[in-house]
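Missing here: one protein chain of the complex. Every other protein chain is in place.
Our next item is chain A:
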Amino acid sequence: MAVAEKSAAAASAHKDEGAAEAAPVERRPTVIADDLHIVYRVNGGGRGRGSATAALSRILRRKAPAGMREVHAVKGVSFTAYRGEAIGLIGSNGSGKSTLLRAIAGLLPAERGRVYTDGQPSLLGVNAALMNDLTGERNVILGGLAMGMSRAQILERYQDIVDFSGINDKGDFISLPMRTYSSGMAARLRFSIAAAKDHDVLMIDEALATGDKKFQRRSEARIRELRQEAGTVFLVSHNNKSIRDTCDRVLWLESGELRMDGPTEEVMKAYEEFTRK
């Protein structure tokens, strides 16, 4: 272990204890983005799924010199994140925050540039793996497996997940198909499954804490727990308060470019100035 970087520890410590505990003697980088560019390629129009009208309209549309459109979502972002940091990502809608998260997680291929990571960063979220036609019970198992948990781990945490979601508070709903759930119940179950796994580098996209007040409090507490276990946390949010509460460093993205990178208060002030215009 090398010399202690007091300033680094201090920077992460002034917000909350969790980060302070994790702040190491040496500043170990966990995520390095090096001139990262992400480009989406979009086929004009929606994707027909075999229905006759969709197929026909595709053929008709093909006559026009249509084709691929490119959306340059992230333009040359570079930063280094260190162990123990909680980093907020802010910016207006469509500024590339979620795209950047996905690129860090290695889920979206980079057009140019690179992201280096320590371990496997993971997005908190499991929605895409769940199936509405299956029972809540089977979805817990499927979701857990999709996140890379072993069968044994899932069985061990199964009861916790169900209890945390509160799905069974009003009767045995976990054995009903998920399509029968109210949207709040489904969101609670999804969060509970997603939050059951520990992560090295954890990335949280906004609006995760859904459901009623009681569940919101419970899920915020769970996010704090996850943060303490994780090495580095990224949080995307439009809620300035939750950024101030949880982050000690903020990256401000605007139309795909990194506009500012610094301590929370400094960046938030500039950002609030900007949004007031």
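What we mean here is this: a contact is a pair of C-beta atoms (placed from the backbone, for glycine too) under 8 Å apart; a residue touches a chain by one contact, two chains touch by 3 or more; residues count from 1.
The working rule: contacts and distances are computed from a predicted model.
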Per UniProt record, missing subunit out of "MMPL family transporter", "NADH-quinone oxidoreductase subunit I", "Transport permease protein" or "Inner-membrane translocator" is "Transport permease protein"
Across A:41, A:112 or A:217, the one contacting the chain not displayed is A:41
Contact with the hidden chain, among A:121, A:136 or A:166, goes to A:121
Note that chain A touches the absent chain at residues 2, 5, 7-8, 11, 27-34, 40-43, 47-50, 55, 58, 76-80, 102-110, 114-118, 120-123, 125-129, 131-134, 138, 141-142, 145-148, 150-151, 177, 249, 257-263, 266-267, 270
